[in-house]
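The complex appears here without one of its protein chains, the remainder shown in place.
This part shows chain A:
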Amino acid sequence: MTDTPHRHLPDRLDNPLKSAILSWESLLVLVAVAIFIVNSFSSPYFLNAWSLSDLTFNFTEKALIALAMALLIISGEIDLSVAAIIALASTLMGFALQYGADTPVLVAIGIGTGIACGAFNGFLVTGLKLPSIVVTIGTMSLFRGISFIILGDQSFKGYPASFAWFGQGYVFWVISFELVLFAVAALVFYVLLHRTNFGRRVYAIGNNDVAAKFSGVRVERVKFILFCLTGLMSGMAAVLLTARLGSTRPSIAEGWELEAITMVVLGGVSILGGAGTIIGVVLAALIMGLVTFGLGLLNVPGIVMSIFIGALLIIVIALPILYRQLRSRR
């Protein structure tokens, strides 16, 4: 869809310490610390264990999706249907609830729907060789459309307390189940992307899928698995969000696809594929959580926060490019 940019090839590699200090991730750490400090000065309610715990609810569900989306974008594909998958999974859970499904069944339905939707996307993209951006714009309408057909202007309510625990429960003191799940998922995705052959294949495909194919990588299969993983994480997010809200409407999680993608791009993953780290995505998720929570404490309305997020996305990407342009001009 877009042009491959000019890739900068240095004459000699920087030493590891220098490149670690100048890396995207350390910039993100700086930004996160700065926002944290600004927050603690601007609101007396910020530095408090329960406030900080509430903060995590701002991003964990979206960040779960962003973890899988990062791998998908590194491989050169994209999934715009994740929020619609949440809507469909949540609707089907609510539907099953009407027939007396209990908590394990509800969770299974939520996650199962996610995987099925992901597999459907994956089949269309890899099996029929269609561009993922168009396919997932289509399935985005389709999945949420099915929710609207089932629910119309109604909503499902009355989830059992044992189900609500997934979205509202605490494992230990202020550590919520959502946060624990996100930490575990981040670790799993870190290992998957940075410590396994599968992860290397994802990078290889993103950099040059023809070359990857000729080196024996089963490109289609890897991409299919990534779509299923993204579906799985969306299903999980659906369970958490439904449990937290305690109700399902067809408009649930509207616009989350863009927030998840913003997290991924902010985390330093190249939208053109081939580059990015899980640590970056986790930091970006934290930054977005800090920004929205901090602004919330200052009574800034949600829609104004979205200006900050949008501007953050553009500025964070534009600054290094501007810097490079200015330096090369000199």
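Points to keep in mind about this one:
Assume a contact is a pair of C-beta atoms (placed from the backbone, for glycine too) under 8 Å apart; a residue touches a chain by one contact, two chains touch by 3 or more; residues count from 1.
Please note the rule applied: contacts and distances are computed from a predicted model.
Within the choices "Heme exporter protein C", "Peptide O-xylosyltransferase", "Branched-chain amino acid ABC transporter permease" or "Long-chain acyl-CoA synthetase", the name that UniProt assigns to the complex's undisplayed chain is "Branched-chain amino acid ABC transporter permease".
The residue touching the chain not shown here, chosen from A:67, A:253 or A:313, is A:313. Residue-wise, the contact with the chain that is not shown comes from A:258, picked out of A:258, A:275 or A:297. Where chain A meets the missing chain, the touching residues are 1-5, 78, 124, 128-131, 133-135, 137-146, 148-149, 151-153, 209-210, 250, 254, 258, 261-262, 265, 271-272, 301, 303-304, 306-307, 309-311, 313-314, 317-318, 321-322, 325.
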